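With one protein chain withheld, the remaining protein chains of the complex are depicted in position.
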Amino acid sequence: MVTMQDLATPATNTWCPGCGNFGILMAMKRAIVQLGLEREKVVAVTGIGCHGKMTNYIKVNGIHVIHGRVLPVATAIKLANRELTVIGFAGDGDAFNIGMGHFSHAARRNPDITLVVHDNLIYGLTTGQTSPTSKRGLKTKSTPRGVFEVAVNPITQALASDASFVARGYAGDMRHLTELFKEAITFPGFAMVDVLQPCVAWNRINTYDFYKERVYKLEEEGHDPTDLMKAYERGREWGDRIPIGVFYKVERPVYRENFPVLKGAPLARQKLDGIDISGLLKEFA
Amino acid sequence: MVTMQDLATPATNTWCPGCGNFGILMAMKRAIVQLGLEREKVVAVTGIGCHGKMTNYIKVNGIHVIHGRVLPVATAIKLANRELTVIGFAGDGDAFNIGMGHFSHAARRNPDITLVVHDNLIYGLTTGQTSPTSKRGLKTKSTPRGVFEVAVNPITQALASDASFVARGYAGDMRHLTELFKEAITFPGFAMVDVLQPCVAWNRINTYDFYKERVYKLEEEGHDPTDLMKAYERGREWGDRIPIGVFYKVERPVYRENFPVLKGAPLARQKLDGIDISGLLKEFA
Amino acid sequence: MKCIGFRDNSVSFLVGGQAGQGITRSGSLLGKALMRGGFHVFGANDYPSVIRGSHNFYVLRASDEEVHSQADTVDLLLALNKETILLHKDELTEGGGIIYDEQTELSKGELERGDINMYPVPLNAIVEEIGGPSIMRNTVALGAAIALVGFDAEIMKGVISDTFAGRGGIIEMNHRAVEMGFDYARENYGDGFRCRLEPSGENPGRIMLTGNDAVALGAIQAGCKFYAAYPMTPASPVLHYLAAKDMEAEMVVIQPESEIAALTMVLGAAYAGVRAMTATSGGGFCLMTEALGLAAMTETPVVLMIGQRPGPSTGMATYSAQADLLFTIHASQGEFPRVVVAPGDVAECFYLTMEAFNLAEKYQVPAIILTDKYLIESHKSTEPFDPGKVGIDRGDLLIVDEWTDAEEYKRYKITESGVSPRILLGTRGATVLANSNEHTEYGYTTTDPERVMAMGEKRFRKGNALKKEVEDLNPVKVYGAEDAEVTIVGWGSTKGPALEALKMLRRDGVKARFVQVVYMAPFPAEAVGAALKGGGKLLLVEANRTAQLGALIKLNSGFTFEHFLSKVDGRPFNPGEIYDKVKEVL
Partner (left out) sequence: MKCIGFRDNSVSFLVGGQAGQGITRSGSLLGKALMRGGFHVFGANDYPSVIRGSHNFYVLRASDEEVHSQADTVDLLLALNKETILLHKDELTEGGGIIYDEQTELSKGELERGDINMYPVPLNAIVEEIGGPSIMRNTVALGAAIALVGFDAEIMKGVISDTFAGRGGIIEMNHRAVEMGFDYARENYGDGFRCRLEPSGENPGRIMLTGNDAVALGAIQAGCKFYAAYPMTPASPVLHYLAAKDMEAEMVVIQPESEIAALTMVLGAAYAGVRAMTATSGGGFCLMTEALGLAAMTETPVVLMIGQRPGPSTGMATYSAQADLLFTIHASQGEFPRVVVAPGDVAECFYLTMEAFNLAEKYQVPAIILTDKYLIESHKSTEPFDPGKVGIDRGDLLIVDEWTDAEEYKRYKITESGVSPRILLGTRGATVLANSNEHTEYGYTTTDPERVMAMGEKRFRKGNALKKEVEDLNPVKVYGAEDAEVTIVGWGSTKGPALEALKMLRRDGVKARFVQVVYMAPFPAEAVGAALKGGGKLLLVEANRTAQLGALIKLNSGFTFEHFLSKVDGRPFNPGEIYDKVKEVL
């Protein structure tokens, strides 16, 4: 069985002390250990940003891609080899600004992958500009008078995109987050976990203190995660109370069912010798 | 006053006979005439696709851009000169596939522009591939066994993105469409009109007959366009009954209010002489 | 088999009408029939970016020897509307003919040529009699055309049966249309037309297909199992073909949300160990450039076809150009080895696609197949492909169940060749870390100057090895005279017209050579040098304004071109244009 030790890497961690990413990393490692996954069968796909360093810090397969492209890469890896557990890690900017174009499409395809959004409501690695999830009024390097736009809401975006598993976690609640990760990873279909992640360097508003006072658990308030309209309503809640937990889940056909060839061995294991196109050539003769 | 005649161009129309785009073109011309807009003060921004030919067929200012980029171009034109009425024309592929990344962001900024989506549920100009709004099961050149993905729903996408005016029209109902266009154009903020547009060449399912049987008007059923949750519910309706009309509208600050400099003359009319950076240089001295 | 043309042993047809009238389809049906009758054929289409209406045409040339391109002139015009007559009458050879509907009203001034034959045929009336759709007028015209050139209606009917297999009624009606057109022409015009294409009675077993078809087949044969592409003219047919054949090809075929998604998906699949590919045109390639660099940095073997069309920007979506060469070679930030290969005919489309997959995997680099609209949408008859000719070479990809080396697996192990062994994801005992940041051998991010230099050098060593291999791969082809007075230099689709021009020059006794540069990156500097030496006057032929291949040759091989034949209106070169230029140069 894989242990926490097995998941460690020799890379020096360069996140700021106190960064919410530590909580996410730890919860993810625990989830992997508790689910008994083999590290060779797990693939982490990361975008560019502080969150993107995940691939350096967790000893599973990994590909650190370019900014915003976690989802198409992750989708394809899963199609290429369904024996792999594919987990994407994206920043809020990564997922909902430059990567926004992929989000709804991944969701509607419903590949059996997990997307963890390290949602610090800010651009961390590029030193503190506004993110699409930054709330109105947040002062950042690029919005010195405060953000004007209405923030992107990952929960309602996911719902409107027909995502089949929509959840929010909090990096400050490790136990809860670990359980969410386990549920998302084992959920058959596209599972998004938006994680509230304090950025101690740049976001002075959405801090641990901020969340501690506000965060509550959907499951403790009898939320029914199969009720879409209720999910929309809870998803819009952000103020004195901020819900975490599973907003919505529904099982529907996963993307790989679209492809007859995937009924056989994983693509990556298919032999390439003996291919015969002579049948195909007939139509051209 | 501008007349229908004034809005004609010498370009030969190359849409297929019977194409729904004719209805959209006509309704838009009527809306412009009825609103008494000057053609020099209107700008059409078009994407690439059959819809993109709009700029060739309507005698207002126009810029035919690249596939998917109608919204950022339109947003900037309006910021550059608020005296212009800016109307974007995008295809369903243009707006919701390659251009998806801009849609939510335009909506949440709330520039005072109109977006008309020529929603034929197919790729027209590229000869009939699936579009993000193609419904499950539609057989196209790229999905010969039928579309697998859940279709993108422009209405709920717009709602989840906090668009302030969300409507659907039908190219087969010119009078209704003209009124919608007028309302959208005069609405202060980001106004989307998703237009059901039969493509007689490639979409053999969502035809005039298909819509004639199904389309009904929200305003005739007492829909309250200020009720967001009701808007979501109506927005999800697609079957025997398909609603058209205004799903939702709410007035909120428009994007230009974010910029102090826009309180003065339009940017495009600002004089460039006499700029003096000596004050700014002080901090470097 | 007998082919008697007006000026040579080839006959040229032009089928013209409106978009949506099935012009390309008709022309290619005729082509296939002629091919089955023993002839070599080449067919190219011309159409604007319009679904219905607007003028479309298809030129088809047949001969008893290999045909590489359309001709400059038309021998027999199949005019499905009056516009076609007016637009193309001047292209007709003296003695040529026009098949058209008998009810077409042609006023005197409209056709000023007395030197051609008019063949009115009751196209509409016959279709009405049969009770078919109006598009069937094409078939009537085809019937008339083959009658005029002395061809066999049965072969034509056979092609129709195969093409519409399973659609009984349509086949029957079309057969009748062929027959009635054939009979009408026979009866009314007899043997009057002087061009002849009499079949040999033996089908030589060739295939007729487009470059797109050939690239798609090459991908299948190469074991490509994952294809993701966003529609873009002229590359979309690869998507359509593979989507239709995904079961036979055992391939996952996806139309994703954008070109960015397409290439990043391909990259994901390739990282997981699957041969994967995409195709696009210039605008889509722009959007892929960032992921191209990602493939280079992560050393992931992706394959990408570009179908060039005239730019800048949207330009002319349905026309052809060769103006993206330098962009393709330099695309993406930073410096890295890549493969850019430019096939010049359908057979090369097939074999070079296979080679591209091999090189991509052996050197773990992105490989680009650089084509253009004219190459990938034109039909050509060719010998059936030999799958064994190239074979599959996956290089240092280790497919094992378990990693048993004492040393931990290093994705970017520094080796002498620069190539680091790959393994499949999921291999027990090893995890694979790929990284877009500069990285250590294990794949961890680093900015340490020495490590960074070592990794960069490793990638460049691969590039050198790749260059050596390419120099051995026949990267430059030479056609024609050893002792040439003039050497025509070109690439990609200009090969066809250039080879036809060579034929014409040979007939004139001019000693000419054609040098086709096949590999653009790594650039085969030596092979190009060898091919140009002693070639007499040098004439560069490219479908661009800035002589892009010329720049590469000057830079790498030191040759400069005094003569440049450029074509930038989106239309292919005609052989005669090249011929004329050679004559001018000499």
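A, B and C are the chain letters, set down in written order, and residue numbers restart from 1 in every chain.
One rule holds for everything that comes next: a contact is a pair of C-beta atoms (placed from the backbone, for glycine too) under 8 Å apart; a residue touches a chain by one contact, two chains touch by 3 or more.
Computed from a prediction, not measured in an experiment: that's the story for all the values here.
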Determine which of the presented chains are touched by the chain that is not presented, and list them.
A, B, C
Among C:Phe6, C:Phe460, C:Tyr479 or C:Phe564, which residue is in contact with the omitted chain in the full complex?
C:Phe460
Among C:Ser332, C:Thr431 or C:Asn574, choose the residue that contacts the chain missing from this document, as touch is defined above.
C:Ser332
Only one of B:Ala74, B:Ala90, B:Leu121 or B:Val195 touches the unshown chain, namely B:Ala74
Just name the one of A:Ala201, A:Ala231, A:Ile244 or A:Ala268 that touches the chain not displayed here.
A:Ala201
What is the set of chain C residues that contact the non-displayed chain in the whole complex?
48-49, 281-283, 285-287, 289-290, 292-294, 296-298, 308-319, 321, 323-324, 326-327, 329-336, 436-438, 447, 449-450, 452-453, 456, 460, 544-546, 551, 554-555, 568-571
Touching the missing chain, which residues of chain B?
9-11, 38-41, 43, 45, 48, 53, 55-56, 59-66, 69, 72-77, 79-81, 83-84, 101-102, 105, 259-262, 264, 267-270, 272-273, 275-281, 283-285
List the residues of chain A that touch the chain left out of this view.
14-17, 48, 50, 64, 66-68, 97-98, 100, 123-127, 129-130, 132, 141-144, 201-202
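Following the convention adopted for this analysis, only the chains that are shown with their structure count from here on.
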Starting from the Cα centroid of chain C, hunt down the chain whose centroid lies farthest away.
A
Could you tell me the distance, in whole angstrom, between the mean C-alpha positions of chain A and chain B?
31
Gap in Å, rounded to a whole number, between the CA centres of chain C and chain B
37
Report the inter-centroid distance (CA atoms only) between chain A and chain C in whole Å.
41
Chain B residues touching 2+ other chains are 97-98, 100, 132
Residues touching two or more other chains, restricted to chain C: which are they?
257-258
